[in-house]
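Have a look at the structure below, then the notes.
As you look at this complex, bear in mind that one protein chain is not there, while each of the others sits in place.
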Amino acid sequence: MILHPTVIANLLGSSVATGMVVYAAYHGAQILKHWNLQSGAELQLVLERKTYLISTLLSYVFGLQLLSLFLFVFTADSLTPLFVGAMCAAGTLNVNGFGYPTLVLKIVNFLLAGLWLVLNHADNLGYDYPLIKKKYLLLVIIAPFIVLETVLEGAYFFGMHADVITSCCGSLFSSEKSGDLGSDLASLPSIPMMWAFYATMALTLLVGGYCYLKGKAGYAYPVLSGLAFLVALASVISFISLYIYELPTHHCPFCIIMQDYSYIGYLLYLLLFGAVVFGMGVGALLPFRELESLRGLLPALIGRLTFVSVFLYFIFTSIVTYEIVFSNLIM
Amino acid sequence: MIELANVRKVFNAGNPNEFSALNDVSLSISENRVTVLTGPSGSGKTTLLSIVGCMSRPSAGRVRLSGREISSLPERFLTEIRRKTFGFIFQQPNLIKGLTVLENVMLPAYPLGEKRSLLKEKAMKGLHSLNIGAKASAKVEWLSGGEAQRTAIVRALINNPTIIIADEPTAHLDTKLSYRFMEIVERFKDEGKTVIITSHDPLVYESSMVDRVVILRDGKIEGKPS
Partner (left out) sequence: MKEWIEKQSYIIDFTLSSLLRRKVKNFGLLALYTLIVFILASVMFFTYSIKKEASLILKNSPEIIVQKVMAGRHELFPASHVEALKKIRGASSVQPRLWGYYFDSYAGANYTLLVPPLEDETPPTTGKITVVENEEGSAAKPAQPLFRFHGAELQPGTLIIGQGVARARNTAPGDFMPFRAMDGTILNLRIADVLSSESELVSSDLILMTEDDFRKLFGIGKEFVTDVTVAVSNAREVTTVAAKIVKILPDSRPIVRDEILRTYDSIFNWRGGMMIVIFSAAVLAFVIFAWDKASGLSAGERREIGILKAVGWETSDVIQMKFWEGAVISLTAFFSGVILAYIHVFFTGSMVFEPALKGWSNLYPHFALKPFVSLEQLTTLFILTVVPYTVATIVPTWRAATIDPDSAMRNTGE
């Protein structure tokens, strides 16, 4: 294993997040079993107090997941020199079979945590904790994903071995390892992708804007925002990165968060992640519109979430367009 | 205005030291009246007061405030109602040492996020109405007993509550200050507020402005004389 300080930080961050979620899920399970709002018994009061603990824990987990997601990519980038054929983080993640799955899970867990927080917020608006059981059921479901993520991450880091000289008698061995770690990411053709991107974004913004202004709420927007997220990610790999790097062959989605490109990637990814959490959060709330305690308040919340999501997607698209227009690359 | 139906409060349920502070209490408190709860110590006065004032939930039974049932409301909503409706005056002034009079008075309004200048104005007005405006920037450690009590009263009024609750308010005051306190209570009544007091001080429960006295013994109400 590579005992790099940043690797240690990664593993620590993941383990801590897992610990918090498992602990929260344990308490959540207790609430699922014994919750009874009508009872004035001490157990109920204790359970109500516990809900605050769980909310606090999950909020921290959400922040920690975001941090550890970016740190994971940083780490992969900084370990690049240790592997033959790795050009940047994309190559390092290919070093063994666990790299990319860990990354994907990290993104998924971040989204799940965000959705949980949206549900939690809605639950707190109702005077009878209307969503409490569903909320904690979701938490119990999320817990294994986080554990899996930490396990995969551990397997990734512990399974990597730097291509270094291990003995002074040993001679050249890097020739046995032929070149590439597959740093070239599979990317879709650029021009068609550009059309797909702008079309999806336009549709998403229009539907979202319509829903917000007319006060309507349906599954159209959440589905579209999820789709827009995936399309945007594919677009970053396919053509957006090309314009930022000003190179027709550099498709890596990780280098844009590095210093060399003014950390623009951060902004883009934060906007995307924010937009999809809020957008899909709307979808998570829709089934509960008819509950008595939420009926008056949920539409307003859904409206706000839709607005913020649309706004973030809009800014994302604007920045992307700016980069394309002002880039030195002509395709 | 406030209705309690078959309220029971049990502490340490299921343990050997289980003890029930209130047993099957039913009570109705009227608006714009001064009600005094009295009884020997250990009779459950403070517990009853805390349930009436939305500070704790009954183990069994129902509590209604202006017709709305509040016994099973989550803490968040209970606190919101309490903030808007009730003002508490405790036995001890219970001020936070190290802060000034003004800061202490504004404290209950912090979670509401009101604009600072407006809040300050409200606070100063309250302080002036009880003649301690001059002490606004003094640290509370330097106040006399009466001044501290008055600061606590202004604090209780900062969110303009309709119901005032006082727990043994004259326990640590001399006669003169006790009378002064009852004058303030009269002022509340004139302003249309409801007042609920617990006390075993005859100066309080034999006062002319008291509309009703409720006697508690061993967690139960005893008769209803006035």
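For the reader, a short list of remarks on this structure follows.
Lettered A and B in written order, each chain numbered from 1.
Methods note: contacts are C-beta pairs under 8 Å (C-beta built on N, C-alpha and C of every residue); 3 or more make two chains touch, one makes a residue touch a chain.
As the structure is a computational prediction, the values presented were derived from the model and not from experiment.
Across B:12, B:66 or B:92, the single residue that touches the chain missing here is B:92. Interface note for the absent chain: among A:20, A:95, A:276 or A:302, the touching residue is A:20.
Within the full complex, the residue among B:3, B:75 or B:186 touching the omitted chain is B:75. Only one residue from A:6, A:96 or A:327 touches the chain missing from this view: A:6.
The missing chain, though absent from the display, is touched by one residue of A:53, A:104 or A:297; that residue is A:53. Residues of chain A that touch the chain left out of view are 2-10, 12-13, 16, 19-20, 49, 52-53, 55-57, 60, 64, 67-68, 70-71, 74-75, 77-78, 81-84, 162-165, 169, 171-172, 174-175, 259, 263. Although one chain is not drawn, its touching partners on chain B can still be listed: residues 46, 49-50, 55-56, 75-76, 79-80, 82-83, 88, 90-92, 94-99, 103, 107-108, 110-116, 155-156, 159, 167.
Everything below uses one rule, namely that only the chains that are shown with their structure count from here on.
Centroids built from CA atoms put chain B at 49 Å from chain A. Within the complex, the chain A residues that touch chain B are 37-38, 40-42, 45, 48-49, 124, 127-129.
Those residues of chain B lying in contact with chain A across their complex are 10, 12-13, 57-61, 71-77.
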